[in-house]
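For this view, one protein chain was removed and the others were kept in their places.
Think of it as A, B and C in the order they're written, each chain with its own count starting at 1.
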Amino acid sequence: MTNREFASLWLCFKRSVADSREYLNALDAAIGDADHGTNLQRGLDKVAAERAAWGELTLDASCQRIAMTLLSTVGGASGALWGSGLLKSAAVLPNALWCDEATVAAAIGRFVGSVAERGKAVIGDKTMLDVFLPALHELEAGLARGQPFSQVVRQIAADAGNWARDTAALQAKRGRAAYLGPRSVGHIDPGAWSSALWWRCLADSAGGGS
Amino acid sequence: MTNREFASLWLCFKRSVADSREYLNALDAAIGDADHGTNLQRGLDKVAAERAAWGELTLDASCQRIAMTLLSTVGGASGALWGSGLLKSAAVLPNALWCDEATVAAAIGRFVGSVAERGKAVIGDKTMLDVFLPALHELEAGLARGQPFSQVVRQIAADAGNWARDTAALQAKRGRAAYLGPRSVGHIDPGAWSSALWWRCLADSAGGGS
Amino acid sequence: MKKIINQVEAVVDEALTGLVRTFPQYLIRIPQSRVLARAYPKPEGRVGLVSGGGSGHEPAHGGYVGYGMLDAAVAGEVFTSPTPDQIVEGIKAADRGAGVLLVVKNYTGDIMNFDIARELAESAGITCAQVVVNDDVAVEDSLFTTGRRGIAGTIFVHKIAGALAEQGASLKEVQAVAEEVIAHVRSMGFALTSCTVPAAGQPTFALADDELEMGIGIHGEPGIARQPMLSARQLADALLKRIAADLGLHAGQHVAALINGLGASPLLELSILAGEVAHWLDQAGVVLDVMWTGEFMTSLEMAGASVTLLPLDDRRRALLLAACDTPALRQGLRHD
Partner (left out) sequence: MKKIINQVEAVVDEALTGLVRTFPQYLIRIPQSRVLARAYPKPEGRVGLVSGGGSGHEPAHGGYVGYGMLDAAVAGEVFTSPTPDQIVEGIKAADRGAGVLLVVKNYTGDIMNFDIARELAESAGITCAQVVVNDDVAVEDSLFTTGRRGIAGTIFVHKIAGALAEQGASLKEVQAVAEEVIAHVRSMGFALTSCTVPAAGQPTFALADDELEMGIGIHGEPGIARQPMLSARQLADALLKRIAADLGLHAGQHVAALINGLGASPLLELSILAGEVAHWLDQAGVVLDVMWTGEFMTSLEMAGASVTLLPLDDRRRALLLAACDTPALRQGLRHD
């Protein structure tokens, strides 16, 4: 993955979140506090605004900057999880304009590990991990099978919407939605949905043209 | 007028106000604070509740009691005006179970004089006086012409609704509605409407059966 | 109508009970009455202050009974001025032998009921004086009508007259300073929603989602004009222009401001309005010595606010800043 691809991943994510902002807020209104779209958009707008000043940044540096920007503008649960998770990813990414796909997978692995550690959620708790954990699993398995990165990621992007939708059946155990108890069932988790958007953008940016 | 007729006047007024309570509140909502029906009803309910304990009271005493009850339960502009006005009427009524019709007219005259003095309103100011002043005038003129009391009062009762309705065309100069300025035009004055109800009851109670 | 109440008829009575339970160190209720009086009355020989009016304006007026402000507050039914007998109870409770000042808001009902009460109290041997607050510049002040309404500016009258009374001034002096405040204090408000009088059961008026009522009073009555919604900055400008014109406000003048929520507008929004008022005054070169922001004189659960300005001289400023200790307003604590 090149630094250009990395940047376009985040610009794509910014656009997707902006387009889905009302929907993400509505999902959060049902089982939380109606701000997930607003939160992510605020952070990603800042990321996009600062990007002009970056010039040609190495992967580790740009990941670090995105992490810090999200950490200091998003707030809430998603700000802490995305921000501190990306800080861990940055530590894996090289001080270079390019990295191989195994390194991308490792960076995502560190991200997921950090989110799980900080948030103490497991699969089925109705959080962003209900997209990120199966996605990471498929990524690692696909690469282990020798499938091309672009193909694996496109498949994940296709599945991610379903994984997100499947959270509707779950009762929330972590995050604000957990306070609703059984009333949280029947609604899609907003963080799972935005995570699916991120994977779609990864497929678009680094998955090679189709 | 006998003390029985006097009592039945007030019981009739109590029932009329209760029946019109929502309407009086709605009239007051348009140009005031939505409480005229509630205010009068609270006072008249108390009058009716206390009546049982009166026994055979003389006219001056029963008028005095009604005055004090309204003064201490109605509140607002109408409580002060009705209460202090009836106190003046009580001073004209005899310490007897009966009075002639000229005395009734004099008692109403004192009431109207008191309301005008305390409230400083004149005809056309969009208040209860826009019913009470023409009514008093017609009463005095009819009695002076030698018409029977019952006939005069029935005619007034028939006209009073129109006088009240005519207040809709006026801009309020006194009372809470005056703060609305030109916006008060187009709405009937609640106090004028309840005054028309009182005259209807007077006709029913003291006007002789028809 | 959804409200935290039991029966509509019991609203005022039960609210007074709850206030006394919350503030036993400040308030007692005169038995069989709707009068709240100081739990610890001021010394004999000081002027008493009584205010009151319809309920629905909480914390006014019971919330201002205490050291440095009122001695008794008389509560009527919701938006209905109290009856003369109740006001007399308030006057008696406030009387410490040096006369009692009645602070009345300019509404026909209040004026007439307080007038009757004053006649009764004076015939019972208590010297009374009365001042009538009429700070609402939305309403034209005309000799031929009832004049302007009294709204949130009343709180500054309570505070300043109350401080002087606490110092032992005479009834004449306390009345004079109250009249001085009334001569200078100006207010205006707006509503974003109506309110629902409990006994009426439905909102007094209806506003669309892009409309406001300008020049609203504190009884849910419609204002002077219905107009499209404005921003906080535009609201501050609309109110202050009118207040400033009425006051002849000029650069270099010192003022106190009161940003008063009408019931449902949260402090978050009131603070934004406060910031805009401060900014407007800065631009006009007016010196903002004191600003109070919160709910001081409400209109049930109406959304909206009023802004009050009081030009200050040294004496009024000192009395405004003097210590007071009441349920709703406390200031002047000394600490390291």
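Rule of thumb we're sticking to: a residue touches a chain if its C-beta (ideal position, glycine included) is under 8 Å from a C-beta of that chain, and two chains touch if they have at least 3 such contacts.
Note that the structure is a prediction, hence the values are computed from the model and not measured.
Undergrad: Quick check: which displayed chains does the absent chain contact?
TA: So, spelled out: the chain left out of view touches A, C.
Undergrad: Considering the complete complex, identify which of A:1, A:63, A:77 or A:188 is in touch with the unshown chain.
TA: A:77
Undergrad: Which one touches the absent chain: C:19, C:116, C:199 or C:255?
TA: C:19
Undergrad: Who touches the missing chain here, C:39, C:129 or C:232?
TA: Missing-chain contact among the listed residues: C:232.
Undergrad: Extract the touching residues of chain A with respect to the undisplayed chain.
TA: 25, 29-35, 38-39, 42, 71-81, 83-84, 118-119, 173-176, 178-181, 183
Undergrad: Since one chain isn't shown, list which residues of chain C touch it in the complete complex.
TA: For chain C, the residues touching the absent chain are 1-6, 11, 14-19, 21-22, 43, 55-56, 58-59, 63, 67-68, 78, 192-193, 209-210, 212, 229, 231-233, 235, 259, 263-276, 278, 288, 291-293, 295, 298, 300-301, 303-305, 323, 325, 330-336.
Here is the rule we go by: only the chains that are shown with their structure count from here on.
Undergrad: Suppose each chain is reduced to the average of its Cα coordinates; what separation in Å results between chain B and chain C?
TA: 32
Undergrad: When the C-alpha atoms of chain A and chain C are each averaged to a single point, how far apart are the two points in Å?
TA: Averaging C-alpha atoms per chain gives centres 54 Å apart.
Undergrad: Based only on mean CA positions, could you tell me how far chain A sits from chain B in angstrom?
TA: Spacing between the chain centres: roughly 75 Å.
Undergrad: Return the residues of chain C touching two or more other chains; collapse runs of consecutive numbers into ranges.
TA: Counting only residues that touch two or more other chains, chain C contributes none.
Undergrad: Specify, in ascending order, the residues of chain B that touch 2 or more different other chains.
TA: There are none in chain B.
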